[in-house]
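Every protein chain except one is present and positioned as in the full complex.
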Amino acid sequence: MRVGVWLVGARGSVATTALVGAAAVRAGLFEPVGCVTELPGLAAAGLPRIDDLVFGGHDIAATPLTKQAERLAEGGVIPSRLLAALRDELAAADAEIKPGIPSPGCGPAVAAADLARFRERRGLDRVVVINLASTEPPATPYPEHHSLPELERALAAGRAVLPPSSLYAYAAFRSGCAYVDFTPSTGARLPALEQLARAAGLPYAGSDAKTGETLVKSVLAPMFAQRALRVRSWSGTNLLGGGDGATLADPMAAASKRASKGRLLKETLPDPVAEIIHIDQVADMGDWKTAWDHVTFEGFLGVKMTMQFTWQGCDSTLAAPLVIDLARLMSHAHAAGHAGPVAQLAFFFKNPVASAGHGLAEQYAALTAWACPE
Amino acid sequence: MRVGVWLVGARGSVATTALVGAAAVRAGLFEPVGCVTELPGLAAAGLPRIDDLVFGGHDIAATPLTKQAERLAEGGVIPSRLLAALRDELAAADAEIKPGIPSPGCGPAVAAADLARFRERRGLDRVVVINLASTEPPATPYPEHHSLPELERALAAGRAVLPPSSLYAYAAFRSGCAYVDFTPSTGARLPALEQLARAAGLPYAGSDAKTGETLVKSVLAPMFAQRALRVRSWSGTNLLGGGDGATLADPMAAASKRASKGRLLKETLPDPVAEIIHIDQVADMGDWKTAWDHVTFEGFLGVKMTMQFTWQGCDSTLAAPLVIDLARLMSHAHAAGHAGPVAQLAFFFKNPVASAGHGLAEQYAALTAWACPE
Amino acid sequence: MRVGVWLVGARGSVATTALVGAAAVRAGLFEPVGCVTELPGLAAAGLPRIDDLVFGGHDIAATPLTKQAERLAEGGVIPSRLLAALRDELAAADAEIKPGIPSPGCGPAVAAADLARFRERRGLDRVVVINLASTEPPATPYPEHHSLPELERALAAGRAVLPPSSLYAYAAFRSGCAYVDFTPSTGARLPALEQLARAAGLPYAGSDAKTGETLVKSVLAPMFAQRALRVRSWSGTNLLGGGDGATLADPMAAASKRASKGRLLKETLPDPVAEIIHIDQVADMGDWKTAWDHVTFEGFLGVKMTMQFTWQGCDSTLAAPLVIDLARLMSHAHAAGHAGPVAQLAFFFKNPVASAGHGLAEQYAALTAWACPE
Partner (left out) sequence: MRVGVWLVGARGSVATTALVGAAAVRAGLFEPVGCVTELPGLAAAGLPRIDDLVFGGHDIAATPLTKQAERLAEGGVIPSRLLAALRDELAAADAEIKPGIPSPGCGPAVAAADLARFRERRGLDRVVVINLASTEPPATPYPEHHSLPELERALAAGRAVLPPSSLYAYAAFRSGCAYVDFTPSTGARLPALEQLARAAGLPYAGSDAKTGETLVKSVLAPMFAQRALRVRSWSGTNLLGGGDGATLADPMAAASKRASKGRLLKETLPDPVAEIIHIDQVADMGDWKTAWDHVTFEGFLGVKMTMQFTWQGCDSTLAAPLVIDLARLMSHAHAAGHAGPVAQLAFFFKNPVASAGHGLAEQYAALTAWACPE
């Protein structure tokens, strides 16, 4: 079996780390730490192997992967010794990255053609498209988002009714590929695109992979709820450097991110919580991210208590193995005939499609039950 | 239905807070925040109501409950206005507290007689004995711990083969009561006592209620495991004031506590973890407790990351509602004919009897499935 | 000697805590912990005693002081037992609080008359006016701010060219009182008012007492500078409850606060620092305040390191003894004939008048050298 992984934003930090990491694992240089799909609990699922993955993608940036990898090595994201060891692998991957992001007019057609050629040229059984591009502002609503025929008319007329992430989802579905919203961008989350996915018998998953603060919240919030402790406030400050920080310095993109992050508490805790989420750029921090969360809660006889946590993670390091996981699991969903949103992958996302539950443990149970039914 | 709750260490901070709190809830002055048994998920269990609970107990201290309550009010554990509002209730509860802890010789017989009289005098359907007394050092092993007949011969001969907590468990079982190890002390956790409980058709639960650092670990450790992140070190510093701090300033008692706390990581994480647990007394902190935990973990391509948390809780506030929960649930287990250790109450304990799993979410699922079978 | 302390915002949390505290110290119930003027280093200054202070003030709120004190006792700011012990003292203080804040027209005259009557009625040697009222937005600039005669013409014409805090400073100077800007509001910090103070031979001090985050910054920033470590970013999140939080939820008031807080790093550190300051309201926190600061800095060979701190303080508790300190020290300055801004009190302020240095240790040395010259 050979599975294509088409990365939108293929020269970005997450994509580059995923590419380098998959190559390093294949070469036996590193164990796949951080890959959920390598856990014993998913061993029986019969997923495609990491060796079976073939990478390609689009990017508007032209910087070669080797250059990006060097930058990541300087920032401590990639061990320097991999640069020499994987030079040929990275050059080969570079050759599969096409320029640009589709524009409203001919864009989807071009993207679909790129996907078709990738599948054919590399002899792939299936292709999973994963959007890793910079977070978009919340999408402007159009009536066409609610009807596939109307959407297609608008696209045919060259009208800009879809943001790039949704044009990609459209192109993916039109060319028979599964699709993953790894970011908070709109992507496949429009009724018309859901209609298309279901009609085409294709799965999609999303959105916004949880790699730090929200991951921790997804276990702490259920803890408070199951202990009947009343959370009164939850304040979070996220300090991000690098590209992610620069994108989220745009208030509109940050709004998408905050909206995505904000669902968890509302849907997990029974009482209203005063929630504050700051997302700040601190250029100096490079690919690293620090989240400080401060929680006040009330216990027996009204006594007020406090919890704080500080998470210091490398965003690309945390996200990259999930890209590999999602490629393997979506290929599995596609092969199994799953059409439409895959609620069972909520484990990976801040803002899970078609799913009400945010508790990580329940999400893990749902994931393994789905992937390895008894 | 009337259920007796016999507290060993009935004048301590946790017991006093539980007594005051139950009275405040009965009087409609406070909602039972922190009581797990009040969650919707346990509504169908048909547990005894908080109003059905009748408190009594033993203590070597003679300080009246009202005095203890005043001290707790000064420390911010109990709202001052409850002191006046519940004066009569506390005086009544005081009358049910008997002096002393059983000594090896006649102790168990005396304790059993106290329990029997309590049940009769107050017309109780069942009595649950809960050990809240100061943590003991790890028990000295004796061959008699492995055989009920031999244990009884030793007790009859007045030999000191059991620590106080185990004498209590023995007395409880002999007088038909369920038993809970709320502390890390040995209590019912001896083969001979398990034999007795099973023979008498009585349930027991324990040990060492998790109210802070370990509670948080019970959700964070599974999070790291399910995300395939390799925890490399987990260092915890616990600063405790008040009575608990004073007890644990004794290195032997602290050893019991550390052993109890240490099981979770070993049994939850696949790789060996360098674990450090400090328990320090800081008299100035009164009933409050601060835990700082520092976790290092490794992700994709060997990158090292860090998480820290600070938990600032009031120990008695966190523990007291669990005393009420365990009284209700153990009465339920007793009524249902459960004999021996109740593995389904692992949710409440650092060192759960007859249970291998430490993940809080799984423990919660097991608790509700047991209490409310479909 | 008898010194009047006229508090603007006399029923607020800081003022009430100062009043209650001064009374408790006079009654021998508490030691004056937190009063800098009680340190051995200032013993030789011959300051007025705490017993010599007579309190009065203005407030637009009519809630009696005893009511405010009860609220503060519930929030843990004032020990409950003081309420009964100081009932008469508080009632007497209440009688000295006049309604309202001066309006542009007749306001200053009315305020000046209130101050004069207070001095006469209580037989005071001197009066110090301290502004504790809610933080104002940055003042709208007017040309009249630069010339005392023009300012007086505008005031005579009833033109609203001064914010309330500056009307108070004007009234204070006109009636021969020293003035303290305890908040970031404009107060005496206008050229025309400085002219007035100098002409009248009156001292003023300010602005914005440092009681938490900035206090800590005033020792950490010099530490980095003196160790030649390059601070690259300094991110601070301030969570405030209560009245202060509510005021600062107003973006304009928060802007005043942030501007006040922002001077320190710019003037202490040699290299530009990416500084972020969040001020958030968390109603649940009452009079308590939590600041979390995250600092990244660079050392030898470009290695990046990090420091974080969490400050959990009770704002009124920290501010109230400084009110007493400033009353005593400003009476001293007045008696010594100091006219205009008192740069030697920079020790107390985030945004010190007429002073370039922000290092706490240097400020302390300057304070003691001024108060106790050899």
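When the chains are written out, they are named A, B and C in that same order, and each has its own residue count from 1.
Just so it is clear, a contact is a pair of C-beta atoms (placed from the backbone, for glycine too) under 8 Å apart; a residue touches a chain by one contact, two chains touch by 3 or more.
These numbers were taken from a predicted model, which means no experiment stands behind them.
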item	value
Contact with the hidden chain (one of B:290, B:316, B:344 or B:368)	B:290
Of C:317, C:331 or C:344, the one touching the omitted chain in the full complex	C:317
Chain C, residues in touch with the chain not shown (by the definition above)	17, 20-21, 24, 30, 32-36, 38-39, 76-79, 82, 215-216, 218-220, 222-223, 226-230, 298-303, 305-314, 317-318, 320-321, 347, 359-362, 364
Hidden partner chain, residues of chain B it touches	232-233, 235, 237, 239, 274, 276, 278, 280, 282-285, 290, 292, 294, 296, 304, 306, 308, 310, 312
Touch residues of chain A, complete complex, unshown partner	76, 80, 310
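Everything that follows uses one rule, which is that only the chains that are shown with their structure count from here on.
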item	value
Chain centre separation (chain A, chain B; CA means) in Å	43
Distance between the centres, which are taken as Cα means, of chain C and chain A, whole angstrom	49
Of all residues in chain B, the ones touching two or more other chains	76, 310
